[in-house]
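Before I ask anything, here is the structure I am working with.
Of the protein chains in this complex, all but one are displayed in their positions.
Labels A, B and C are assigned to the chains in the order they are written; within every chain, residues are numbered from 1.
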Amino acid sequence: MADITITGVSKKFGDIVALNDLNLHVDDGEFFVILGHPGAGKTTTLRTIVGLEQPDAGVIQIGGQDMSGVMPGERNVGIVFQNLALYPDKTVYDNLAFPLRQKGREVSKQEIDQRVRGAAETLRISALLDRKPGKLSGGERQRVAIGRVMTRAPEVYLLDEPLSALDALLRMEMRSELKRLQHELKRTLIYVTHDQVEAMSMADRICVLVQGAVEQVGTPSEIYDQPRTIDVARAVGSPPMNLLPLTVDRSQGLCLRSTTVLFNGSADQNLSAITDGDLVHLGVRPEDVVIGGDAASCPFTARVMAVEPLGSETIIDLDVQGVIIKGSVLPTAQFAPDESVRWGVRTDRIHLFGADGVSLYTAAGQAHMTAAAP
Amino acid sequence: MTAKKKARIAMIARFLIAIAVLVVMLFPVYWMVTMAFKPNVEWTPTTGETFWIPQDWTTANFTRLFGIQEDGAASFLVSTPIDAMPSIWHSLIASIGGTLLALLAGVSTAYGISRFKAGGGALPFQILQLRMFPPIAVIIPILFLWTYLQLFDTLIGLILIYGAVTFPFVVWLMRSFFDEIPREIAEAAIVDGCTPFGAFRRAVLPLVRGGLATTALFVFILNWSDFLIALVLTDANTQTAPVFLSQLRTAGGQEFGAQAALAVILVSLPVLISIVIQKHLVRGLTFGAVKR
Amino acid sequence: MAVVEQTKDDQDVAPLSLDPQAAAGRRLGKMMVAPGQLLLLLLVLFPVIMEVYLSLTTWSPSGGTDWYLAYQDWTWFSNYWEGITSRRFLETILRTGVITVAAVSLEFVLGFCLAVLYAERFPLKRVFTVFMLVPMMVVPAVSGFVFFLLLQSDGPVNSILSLLWPGGDVSIPWLIDPTWALISVILVDVWQWTPLMFLILLSGILAVPEDQMNAAGILGASWRFRLQTLVIPMMKPIILIALIIRSMEAFKLFDAAWLLTQGGPGEASTTISVLLYRQAFLSSQWSYVAALAIIVMVAISVIASRAIRPLEAGQESR
Partner (left out) sequence: MARIELVGVTKKFGLFVAVDNFQLDIPDGSFVALLGPSGCGKSTTMNMISGLEAPSTGEIFFDGKLINDVPAGSRDVGFVFQNYAIFTHLSAFENIAYGLRVRKTDTAEINRRVLEVARLLDIEPLLQRRPNKLSVNDLQKVAIGRSMIVEPAIFLLDEPFSNLDAGFRGFMRAELKALQRRLNQTMIYVTHDQVEAMSMAEHIAIMDQGRLQQYGTPDEVYSHPANRFVAEFVGSTKMNFFEASVAEGSIRLEMPGSQPIPLTGVEAGFVTLGIRPEFLHLEAPSDSAPWRGEVDLVEPLGPRTIYHIRSGDHRFRVSAPPTLDLKTGEAVGVGVDAERIHLFDNATGLAVR
């Protein structure tokens, strides 16, 4: 059993708060992704788990055991650093064998050989064992770094942005390969990234980290469909979720206005917390923006600012009173810049966020709001 | 095509200027080398004539330097036999010993500073400050101390001082090499089960082998070039080559030929080494401050 | 002594944790710098204390008493007073300053011109660079000796000048005339250390990012304009480093000067190092020399604590 529990962990570097009362539980055998901007505290989290940093406060437990006072080498945790930190002067074989040749790990030569070759086999780097890291491609180096962790067979794998140095095509390949590998190994794996595509596509669960604290933990679809805050909403999805600032008008039920846009909410909604004059953000994902439909689905008009064909879809930038709303349309749709178009949103897919950025309302398949022109 | 032509002319002009400068810069070295191979009639300025190129190449100056008596011709000039060999040995042993000592203390200090900021932020400054003092100012009390400890005029005494004097240099230079190693390398080794010292020895140290060799050669040159310390701290027993050279001048009669021969030997070693470590020359000469 | 005072530095503010990993790191750090600190202690701290002790006495080895009994000749600060009121000492400091300033500025100007030359392409540049470095590899004592030969009144330098000079016979009294002797000492230093300036400045010029040079080039800037607006401003830290290192070394000048002129004629080319050596070994005024040495070291410490900063900056900027 190697579940990980992080309780109330804080870490400061001088004046900079890296981790601020972090609480997290990672299940045994889970592919757990920590997603966040640079500086959100992702790497520090990994470093505290492996024991290279000491938390100023809080407790880290691995498999139910308190880790304070346990040396990194004795935690049964392997880490792949962002810069990989392969030993450049040693061959691939010696890199993989290095952890097994340590004092206190009396592993026989034969056993070392077996484990190194086994790991190399799994990672398809058997042919490279005699080379030095400098002579390898980015993808190969990546595998060696993972292999160095694998030979030790730790209970927990930690990976810090392992794919960031690879080019797009290779990254796509490595993504599915890593996921497959984790399925095979059945080990707890914590993966840190700032790339939402990696997080969404690989994770069993995602943790969105903002300023050293957990913003939300959930499955990819929970994070995508039911973001708890604006930060989470914008952390996943490309292009990111559109956010339209609106003012609350409760004089007739519940209305959300900007100068021309208006949403009507039915009275049964439990939105008593917001009051007249409040500023809220309406969140809608690009694929839930409808452009060029009939008057019912598209009650508003806007000017097209830019058209970005991406092949499988085309992104249309609309100028909505100075706010850019991005909509995703089929590549077959024809729109031109400066054209005036009708647009609307799928009201069964919208989100409302209060002034503090916390979600007030997620449609989640239930239509409660209707869009209407004034 | 005029642009190309212009570039060509400029290139040739640069080439010619560079040659002219080089001729001036290398003339003293040329004079020293030819002097070493000239018979003394060509350098004894009696005729008022200057021999730009040795007319009569000879190795007599070298044989004289090492006390090998040739039968016949030149021997009538020789008043007292001289032998530079012991002084060269002393120089070599003291330089190598001092280098090893400086490396031993310096490399670990450099890593301690680079990796752990050990000793606080001021330690590197204190260390560098040592190099700013004129050696003569520090050496006088050491002379008494050495006399008291009976280290005066011994190789051990010289080695200790050489090690101490070049120690700051090792710290600063090695620190700049250690700083280039990503800290994750040592950390990876620690996670892999090494002790902090094991990580240094097994993961980091092999990576600075090149830097270590460069530093060693540099320090060797520094020690090899010393004159003042040896002048103060040695006497007849352990005189080093530069001191020997300087005293040969007044050892009765003119010994310019033998001196030049010794000078050539003294200079050739650093010049050869400098070619080997050319890549790191700037870094070494600026205590690691300029890295290229 | 600045060296002594700063030893107790507690910048190590890492929180005290009971964690073995952090503690092991700290312990290892301390252990690793320990030999170095020991060396400093033994070979700097102790001699300096001893020197301070001696400087407060009138002890001399010729007096017959052992040095540790020097307190018998206690005089407090009279050696210091004698030093700072001694015309000879002050003149020597001034002279050393003149030599340092003259030599280093000449080296800088020549080195910079050469660096600009070598920043451009021309045939055999790499080979030439290696040869350019030969003078600074010459053992300083040897360069003193070689220039002693070259600068004889009927030596090759005067012969060459005679060939080049339209009037014919040039006979400069390089080592005999007080002024010329001073110039000769400067000349040796310039010859030996211009290559170092050249090398440092060249690496400074080459360190200006190529993209920035190209960006300026595409905007139409000539090489001269780029030199003025990009290269020189960006080289400021390196120029500073070069000047500091060279000044530091030039101020200590002894070997070459000793072999070239032995500080003479008279005291015309006596540097501080030469003066101290003469006073100690030719005049046996040990306690006086100790006082002078302390004065010089304190002065250098004050200057050095400011001067080292650019070097540190060089280390930090990676």
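What we mean here is this: contacts are C-beta pairs under 8 Å (C-beta built on N, C-alpha and C of every residue); 3 or more make two chains touch, one makes a residue touch a chain.
The structure displayed is predicted, hence computed values, not measured ones.
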| item | value |
| --- | --- |
| Per the touch definition above, residue among A:G69, A:G118 or A:P239 touching the missing chain | A:P239 |
| Residue in contact with the excluded chain [from A:Q65, A:Q114, A:S176 or A:Q321] | A:S176 |
| Residue among C:V52, C:C113, C:I172 or C:M234 touching the omitted chain | C:M234 |
| Residues in chain A touching the chain absent from view | 37-38, 167-169, 172, 175-176, 179-180, 194, 197, 200-202, 220-221, 224, 234, 236-240, 285-287, 305-306, 308-312, 315, 317, 324, 326, 328, 331, 337 |
| Contacts of chain C with the absent chain, listed as residue ranges | 209, 211-212, 214-222, 225, 229-230, 233-234, 236 |
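Methods note: only the chains that are shown with their structure count from here on.
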| item | value |
| --- | --- |
| Identity of the chain that, by mean CA position, is farthest from chain B | A |
| Distance from chain C to chain A - Cα centre to Cα centre, in angstrom | 57 |
| Cα-centroid distance, chain B relative to chain C, in whole angstrom | 16 |
| For chain A, residues that touch 2 or more chains besides their own | 51-52, 71-72 |
| Chain B residues counted as touching two or more neighbouring chains | 190 |
| List of chain C residues in touch with chain B within their complex | 2-3, 6-7, 9-12, 21, 24-26, 28-33, 35-40, 42-44, 46-48, 50-51, 54, 67, 114, 117-118, 120-125, 128, 130-143, 145-147, 149-150, 152, 154-156, 159, 191, 194-196, 199-200, 203-204, 206-207, 238, 241-242, 245, 248, 251-252, 254-255, 258-259, 272-273, 276-277, 280-281, 286, 289-290, 293-294, 296-297, 300-301, 304-305, 307-308, 310-312, 314-315, 318 |
| Contacting residues of chain B [partner chain C, same complex] | 10-12, 14-15, 17-19, 21-22, 25-26, 28-29, 31-32, 35, 43, 45, 48, 50, 52, 104-106, 108-109, 111-113, 115-138, 140-142, 144-145, 148, 160-161, 163-164, 167, 171-172, 175-176, 179-180, 190, 195-197, 200, 221, 224-225, 227-228, 232, 242, 245-246, 249, 256, 259-260, 263, 266-267, 270-271, 273-275, 278, 281-282, 285-292 |
| Sites on chain B touched by chain A in the complex | 182, 184-185, 187-194, 198, 202-203, 206-207, 209 |
